[in-house]
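Attaching a single structure in structure tokens format; questions to follow.
For this depiction, one protein chain was excluded, whereas all remaining protein chains were kept in their positions.
Order of writing sets the labels: A, B and C. Residues in every chain begin at 1.
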Amino acid sequence: MDKTPRRIIGLIRAGFKDEVLSSISPWICTSCYSCTVECPAKIKITDIMFVVKRMAMQEKSYRRFVIPDIEEEFVRMVRKNGRLTESKMGIKVARKSGIGNLLSMVPLAWKLMRHDRLKLFHTERMVNIDELRTVLEAMETGPRVTLPAKPPVVPTGHHQEVTA
Amino acid sequence: MTGEKTRIGVYICDCGLNILGVVDVPSVVQYAATLDNVVAAKEYKYMCSDPGQDIIKKDIKELKLNRVVVASCTPTLHERTFRTTVSTAGLNPFLFHMVNIREAVSWVTADKKRATEKAKTLVKAGVMRVTLQEPLEPKTEPVAPGILVIGGGIAGIHASLALANAGTKVHLVEREPSIGGNMARFDKTFPTLDCSACILTPKMTTLRVHPNISLYSYSEVVGIEGYVGNFDVIVERKPRYVNEDLCIGCLKCIEACVYKDARFPNEFDLGLAKRKPIYIPFPQAVPTKVLIDPDDCLYLKLGKCKQTCADACEKDAIDFKQKPERVNLKVGSIIVATGFKTFDPKRKPQYGYGVLPNVYTALEAERLLSPTGPTEGIPRLQDGTMPKTVGIIHCIGSRDENTNVYCSKVCCMYSLKLAHLMKERTGAEVYNFYIDMRTTGKGYEEFYKKLLEEGVRFVRGRVAELTTAPLSKGEKGKLIVRVEDTLAGYVRRIPVDMVILSVGLEPQNDAQELRRMLNLSCGKDGFFIELHPKLAPVSTATDGIYIAGACQGPKDIPDTVAQAGAAASEALALVHRGVVEIDPYVAVTDEDLCSGCQICVGLCPYFAIEYDAEKKVSRVKDVMCKGCGVCVAACPSGAIDQKHFRDAFVLAEVAGVI
Amino acid sequence: MAQAVSPPIQTTEAEAERPAFEPKIVAFFCNWCTYAASDLAGISRMKYAPNVKIVRVMCSGRIDPSFVIEAFRSGADGVMIGGCNPGDCHYKEGNYKTMRRYMLLSRMLQDFGIEKERFRLEWICASCARELQETVDKMTTELKRLGPLDWKGV
Partner (left out) sequence: MREYLYYPGCSLKGIGGPYEQSLLSAFSKLGVKLTEIADWNCCGATAYMSVDANMAIALAARNLAIAERSDGQDIIAPCSGCYLSLTKAKAMLEQYPELRAKVVGALGQASLRYTGRSNVRHPLEVLMTDIGAKELKKLVTKPLKNLKVVPYYGCAILRPYEAVSDPHAPTVLEEMISLAGATPLDYPYKGRCCGGMLTSGVQTVGLRLAEILLEAAKSAQADVIVTTCPLCHYNLECYQDKLRKSTGKEFGVPVMYFTQMLGLAMGLSEEEVGMNRLLRKPAIAGVTA
């Protein structure tokens, strides 16, 4: 987390768009919603993190690292099969986070296979994937609905006087 | 007035830009001039100012006006002002009507064109109504000389003394066994660090012996009827099981109680210390009389006990047969000074109150720091040792959309005070976790500076949680405060031994019941609302009832005392005037039309309608009628009407607004 | 939830040219609670529909059914009564009487073809400015949807 949630909200309000969109904090958010239920100002922080992530994705201004890659991979897999295959996803993730990591996961994968919780060559997929594709393609036609109606990031901001 | 031609003057106020900024006042004036019977229509910057009022007075004399309409702010604010204006010019005050084009138009309408249209419509309706209005004489009634003060905390004590010293009879009702309120619980007061008891106790004892004050302790107001100048109050005195007149406060009975150890939680010490079934709440209590808790006393609970307390009493003051007693009082005005309760921190489970050890509310900490408290002024942990580090968490329950949105105002300062005292008494390292430091009183910021110099630590950040789950050796057995230090820019874990939760102030649990009994209003937060936040800060919408202290909103002792003085002077003004003017909006029966059905008799909540069996008609008793108009609307023969709110007047207004 | 999406309100060209219908609403407010709430709405600068014109009475219990009928007869599209919450009446129990009268009158008006949305009783306390604003705006919107009241009287 390079910026605390409070700081992210503060930067948004001050209009520091680039700083917000390039922060890794929203990507580190596990969306546990603790902040949302606790915020004394009832700010829906988790949902704002999602908005920031989506904006960063759309504007390609996020910092490239493992999490956004995983999320894109996830989307690709779901679009292809309608479901997620954990084993394949796991391998992709481990590979993205380095060869060392990939190797370190081998004993665990082996254990899980032995306990009938991981099938290496099985792919989890829907039967009627065409139906899902029809829905998703229909969603892609026409304008996208912005959520929430007013995006939280204001376009410009005064920048810091001194950058350390 | 019959036969005389109706001549109406209409005066439209700009109210600076408050009305003029939204409503096109000149066009409203132009329009008003075209209305029937209007002989003058004028605009002025501030109608309520002296020059504004002079315009009206001059016109009444020169243009021979016999009706006046002022279109400005809400009648609640200036109806009386303008009634006085017209009456000094020789016109009956009830031939005046006020049209609200500020609160009801300019301030609430976004569209300027439509606001102007609405203002015109309302002015037309006002003109149509005033045309029909008739002269009336205001009712005057004598004001009963006594004053009731509800609540014996510092606000009630100060108000009572001020009134009594001015020679007025005061009835002070306090529900606890002793007066003193929360101030009696404090060790020191901020920022001067005066000893709370040293400045409060003399006032309490003066009050006890004051010939003009009747103190009803351990008593509650259970009923209030009447109106300004004439309130009938019922006070219920709870049984102490000790005759207050006989008890001399020697406390021998307590010693003699069959319970050798004190084992029941002492309310005054918030349960941190114990007492016996027969007890005195605290040493300086006023009155210095013992009482028995019937839930704890063996004899009162089970009927079986050696009654050693009664044997020990030389005055035979103990009376197990005592029953609640009711006292009827007649007073002219009432001061409400019922105070506050503190926020229940169990509503914020992340701070572990009631679950984790050594987590106290600020009020409990006050007792731990008091020489008469459970630890005799040296705070200790539950294992008996002294804390080495103490964390004080600000804003518990305050400034939070999930609990109370308002700032409780006193917590920053009392937290600083507690920090100072904690450090002084235990030598502990003290942390204050705050969102903003709000030190806006005289000498308050200086006190904050002093604490910074004393080495008290300040962490800016709202504490996320308190936990006992350690992540390192140093955290074992400690309370760990997790907080984002927003100045340092890190999320920190700070292990401490004791935590004080700076709980906010809330209205008393039964504030709503009292509100109903007295016809007061409460805000969203539940505190009583004053008539006007700036110009009538201790008055209420109910004439003759005043508010003082924290029942009106969180405030510290200096503000509370100032307000108590203000409330006393308002109440005194009323009592000294001796008479009160009451709007004569009473109901009247037309005996020719009355069919004698008596529907109205049963409806009147004030028993103000009597039935004349001989003539077979109902008649309204003027003095008892409060002018609600319920009977008027209910009369099947249309025989009852209400002065100043006659059917015809209201219908004229209705016709006007459509 | 019966309908998935309510279709957008269609406006024909002819309709668009006509000025939009602005309902006239007469609001009888008691002096102690609802009128005080309207004052507070003003002080708080809350904006609400100017369609509502307030007529102040001391107690909602003063409101004679004939006031309401007269208002409709002379061209009001809606009538609102505002009083103190049950138990909070300044005159002890005037509002209970209002409630009973309201129920009777509301049924009677419905028999005469006046939709129940046109005649409302609302308990709005002195500090309930927000509620006042919402109620007034809601009623105005509803009446816009219902259109003008074309009532020839009893």
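Simple rule for what comes next: a contact is a pair of C-beta atoms (placed from the backbone, for glycine too) under 8 Å apart; a residue touches a chain by one contact, two chains touch by 3 or more.
No experiment lies behind these values; they were computed from the predicted model shown.
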Which subunit B residues would touch the chain omitted from the figure, given the whole complex? 348-350, 355, 467-471
Note that subunit A touches the chain not displayed via residues 1, 27-28, 30-34, 36-37, 44, 46, 50, 53-54, 57, 66-68, 70-72, 74-75, 78, 82-87, 90, 93-94, 97, 101, 104, 107-108, 111-112, 115-119, 124, 126-128, 131-132, 134-140, 142, 144-145, 147-149
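Throughout what follows, only the chains that are shown with their structure count from here on.
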Distance between chain centroids, defined by C-alpha means - subunit A, subunit B (Å): 52
Measuring from the mean C-alpha position of subunit A to the mean C-alpha position of subunit C, what distance in angstrom results? 49
Between subunit B and subunit C, centroid-to-centroid distance (C-alpha), Å: 32
Among the residues of subunit A, which ones contact at least 2 other chains? none
Which part of subunit C faces subunit B closely enough to touch in the complex? 24, 26, 32-33, 35-36, 38-39, 41-43, 45-48, 50, 53-59, 61-67, 70-71, 74-76, 87-88, 90-94, 97, 101, 125-127, 133
Looking at the complex, which residues from subunit B come into contact with subunit C? 74-76, 100, 102-105, 107-111, 114-115, 117-118, 121-122, 125, 516, 519, 521-524, 529, 541-542, 585, 603, 605, 626-630, 632-634, 642, 645, 647, 650-651, 653-655, 657-658
Going by the contact rule set out above, which residues of subunit B touch subunit A in the complex? 350, 399-402, 462, 464, 484, 486, 489, 491
